[in-house]
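A protein chain is absent from this complex, but the other protein chains hold their places.
We call the chains A, B and C, going by the order they appear; numbering starts again at 1 in every chain.
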Amino acid sequence: MTHFSTRAVLAAAAVSLVSVVTASPGTAMADPVKVGFVSTLSGPSAALGVHMRDGFMLALKEMGGKLGGQPTEVIVVDDELKPDVAVTKVKALIERDKVDLIAGVVFSNVMMAISRPVLENETFIVSGNSGPSPLAGKACSPFFFAASYQNDQNHEVMGKYAQDKGYRRVVLMTPNYQAGKDAMAGFKRHFKGEVVEEIFTPLGQLDFSAELAKISAANPDAVFTFMPGGMGVNLVKQYAQAGLSGKIPFLSAFTVDETTLPATQDAALGLMSGAQWAPSIDTPQNKAFVAAFEKEYGVVPSLYAAQGYDAASLIDGALKATGGKTADKAAFGKALAAAPFTSVRGGFTFNTNGFPIQDFYVVKAVKRPDGKYATQVEAKVFEKAQDAYVENCPLK
Amino acid sequence: MSPLAPAPAVPRPRAGIGQTAALMALLAAALALAYGLGSSYGAGLVTRTAILALAAVSLSFLIGQAGLVSFGHAAPLGIGAYAVLIAGEYDMTNILAVLPLAFGAAALFALATGAIALRTRGVYFIMITLAFAQMVFYVAASLSAFGGDDGMAIAARSTFFGARILKPDLHLALLAIALLAAAALGLEHLAASRYGLMLRAGRENETKLEALGLDPYRHRLIAISVAGGIAGVAGALLANQVEYVSPSTMNWHLSGELIVMVVLGGSRRLGGAVIGAMVVVLLDEALGRFTEHWKLGLGLVILGAVLFRGAEVRALLGKFSHG
Amino acid sequence: MAEPVLALDRLNKSFGALHVTRDVCLDIRPGEVHALIGPNGAGKTTLVSQIAGSLKPDSGRIRFAGEDVTRLGVAPRARRGLARVFQISNVVGAFTALENVAVAVLAASGGAFGMGRPALADPALRAKAQDVLDSVGLAGRMAVRAVEFSHGERRALELAMSLVQDPELLLLDEPMAGTGRAEGEKLTRLLLSLKGRIPMLLIEHDMTAVFTLADRVSVLIGGAVAATGEPAVIRSDPVVRKAYIGEDEAV
Partner (left out) sequence: MTTALIVSQVLNGLQLGVILFLVAAGLTLVFGVMDFINLAHGVQYMLGAYLVAVSVAFTGHFGLGLVLGLLAALALGFVMEILVFRHLTRRDHLEQVLGTFGVILIVTEAVRMIFGSAPIAFPVPATLAGSVTLFPGLNYPVWRLVILGVGIAVAGLLWFLVNRTRIGMLVRAGSTHRETVSALGVDIDRLFLFVFAFGAMLAGLAGAMAGPLVSVEPTMGDRILIIAFVVIVVGGAGSIKGAFVAALLIGMVDTLGRAFVPDLLKSLVGRSAAATAGPALSSMLIYLLMAAILSVRPSGLFGGRTA
């Protein structure tokens, strides 16, 4: 059994315990704006979090390291996709680092875990991705703003698209957790045909052969799926190899995007997704953003990157409106709600619940002339859409 | 255990009480200091340390005293956390009911799985405990009424007949330290008792114990249940601190980290686990501040600690530490 | 005659094609020291394991202390008074002599689950341990860890752990192995002092010890009992001489 010098270890522990406990936030100089950026940077889904953070940091860099003209300090923390870890770290951001607001958060379980302590503390959250339904509806908060979407919306896009296309029989497949169930519910909101089968898979599944065999046997008009991160890569590769790609249309959300396309490559070509943004959106801001991102990081940005970028622009705009001050929370909240920035996705306004009113598209995975893979707008499905939960939100 | 390793020194439990007391004093002092400086974050860190130390101490009892390397100790911890969540959903928040419930549920789980796991030895034991923990993980992930894979926020921190005594973080911190002290001293006492002597004898030489007419099975089962129950209490405290419970609490990495704490601090004495918990929490904290790739640093520290605890180094340090 | 303490009735054990115990019948009478000898590979260890309960015979019965124990495991047999001293000294190396004996006392007395007071603070336990350590000549070594003991001392300690249990039968598996001449003689004297009080089954290579201690001797050859009888008879048995003892060793 290993054992170390007890006294040495004890002494080291004592010293470091004292030093960490007493570590106080930097002595008050001209207070910079402090942003706590929470993202998933380790584990199988880290790619999403890396994109979102990179988008945010790119915007900050373009603005000379300042938001709203103020010197800005961004403290990035890794939530490890563990809600309890996230809560601990977010509490540290608020209590130790005294951040002015929290930004980022990829996954909704993390968002649901941190939202209560953060919002109870009346600290603002600007979501760079997650838009869970409780925060859009009953549990909405004047301190919460989503620079992304409400979770259900991209699924609704695909349901509407399937309906418009005249598909009658579809198979739905998602991981067995809340977001998966929400995805199915979102899809069915506008799809009126027959759902032949609902397949729930364990989270983090590697091998989809059993499910693909089932799908092949059921031979539906289309498959709708939601498999974020690595699961999506597994599924797309195996879907192509099973020879289903050309045969059964593959509709998805958060499954085929620029975080996974470098891995799936040709296997994903032609697959359809619901999104509120794609690199191909033709606005000057978006063209500049996509070019800058590719130049900075060498990869095509994903919607997570675009949302991270927009989150930074949104904060920047609001800070400009308040003259760089966040102390007056009502004023800062009002400034954020006005969405004083130009989103890379085009039109963007906030609804009463802090979620955007925006357009949604069906996008298709393509190979660009330069050999890189990206999504491309195929059709606009919703125009200036609001989410399904806003009526439940008491905020007016 | 490797036949080539020299016989390890057996814990002298009584000698550990002084160390345990010193460690509790250290935690309490750190807490006082944090409050003195108005660092509620520091206080939270002390609380987290105490909670993880509680779980680590119980695992240390299993590893150091009973010789049972459980690779699934996150499971009873998670069960304790879920006990708080589920009881809260049924409006049961009284701490006098919730903590015993967490202890009982986790101990019962440990008893049931231990009864099977104890039929195996060595690597099989390590793996079967891991397997049981994975099963609990998947069960928790399928509890859609309680958040499924996402987990959910607990209704409220535990109360004392309706009084929200744990609402102030200070109270939770004090409770965690007090329970840690109680558990550590209780386990020290248990280790020194007749039961503890027999448990260690079984760890050291099972064949002989059987030849003396004693099958250590029941002793071990008791140890597993007690350790599981204590881990359950730690889980209940963790749920109260974070106010959120999810299956990720039962991730096998946490089981691994608990082993790291026990071994880093030394499994000979229960206090070692407390030291290990301090080191791991602080390492997480310090490295996490320093770099995105903090896990690389943690890995290096762990590997280095295992590789370079060579006899020479120990002999050198031993002069100072055991003098 | 009183019922034997231990009676083996046509025991058989095979490992695959290897028939290592063949129709072994053996009994040990109250108070008797019964030696079991045989060349290497005769199946002594397998037989001892079956008697102790760590190995189950393929067929045959074992009666011990008036009871059929064939299907019982090691621990239940030990609780019925079967005390085993292992071929390779089996004590808890990291424990002191006192702790070792305390373990044996507690295992025998059923106090093994006591969670109240510290075990070693019990004066009655200490007194009992002191007594038995005295009786095996380890009086001054109570607080020394067993790893620091010599072979002979460890053997004596193991014997002490057996004695403290008031055994019905001592199963001694080559107690002289690995001990020096002086230590061996000391051990022989110790066993001699117990003779008559506690029946023993002595498996031993050291013929001096065997002929000093044994009331009867059984010879195991090729897994079967070739002969049983008083030492003098065995010593002159031609089959035994030929197969095992060898002319020059036969004193």
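Please note the rule applied: a residue touches a chain if its C-beta (ideal position, glycine included) is under 8 Å from a C-beta of that chain, and two chains touch if they have at least 3 such contacts.
On a predicted model such as this, the values are computed, not experimentally measured, just so you know.
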Contacts of the unshown chain among the visible ones are A, B
Residue among A:Val50, A:Ala103 or A:Val362 touching the omitted chain:
A:Val50
Out of B:Ala106, B:Ile128 or B:Ala273, only one touches the absent chain, namely B:Ile128
Could you please point out the subunit B residues that touch the chain left off the display?
1-2, 4-5, 63, 69, 71, 113, 116-117, 119-124, 126-128, 130-132, 134-135, 138-139, 141-142, 144, 148, 252, 256, 259-260, 263, 267, 293, 295-296, 298-307
Name, in rising order, the residues on subunit A that touch the hidden chain in the full complex.
1-2, 41-44, 46-47, 49-50, 176, 198-202, 204, 206-207, 209-211, 213-214, 216-217, 229-234, 237-238, 240-243, 259-260, 262-267, 299
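In the analysis below, only the chains that are shown with their structure count from here on.
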Could you find the two chains linked by the most C-beta contact pairs?
A-B
If you average all the Cα positions, which chain's own average lands nearest?
B
At what distance in angstrom does the C-alpha mean of subunit C lie from that of subunit A?
73
Report the inter-chain centroid distance for subunit B and subunit C in whole angstrom, where each centroid is the mean of the CA atoms.
43
Distance between chain centroids, defined by C-alpha means - subunit A, subunit B (Å)
35
Touching two or more other chains in subunit B are residues 8
Quick check on subunit C: which residues sit in contact with 2+ other chains?
none
For subunit A, which residues count as touching subunit B in their complex?
1-10, 12-14, 16-18, 20-24, 41-42, 76-78, 81-85, 87-89, 91-92, 95-96, 108-109, 112-113, 116-117, 175-179, 181, 202-203
Per the touch rule above, subunit C residues touching subunit B in the complex are 52, 73-79, 83-84, 86, 90-95, 99, 102-104, 106-108, 111-120, 122, 147, 161, 165
Per the touch rule above, subunit B residues touching subunit A in the complex are 8, 19, 22-23, 26, 30, 33-34, 37, 39-46, 48-49, 64, 138, 141-142, 144, 147-153, 238, 242-246, 248-249, 251, 263-269, 271-272, 275, 278-279, 282, 285-286, 288, 292, 295, 305-306, 309, 314, 317-318, 320-321
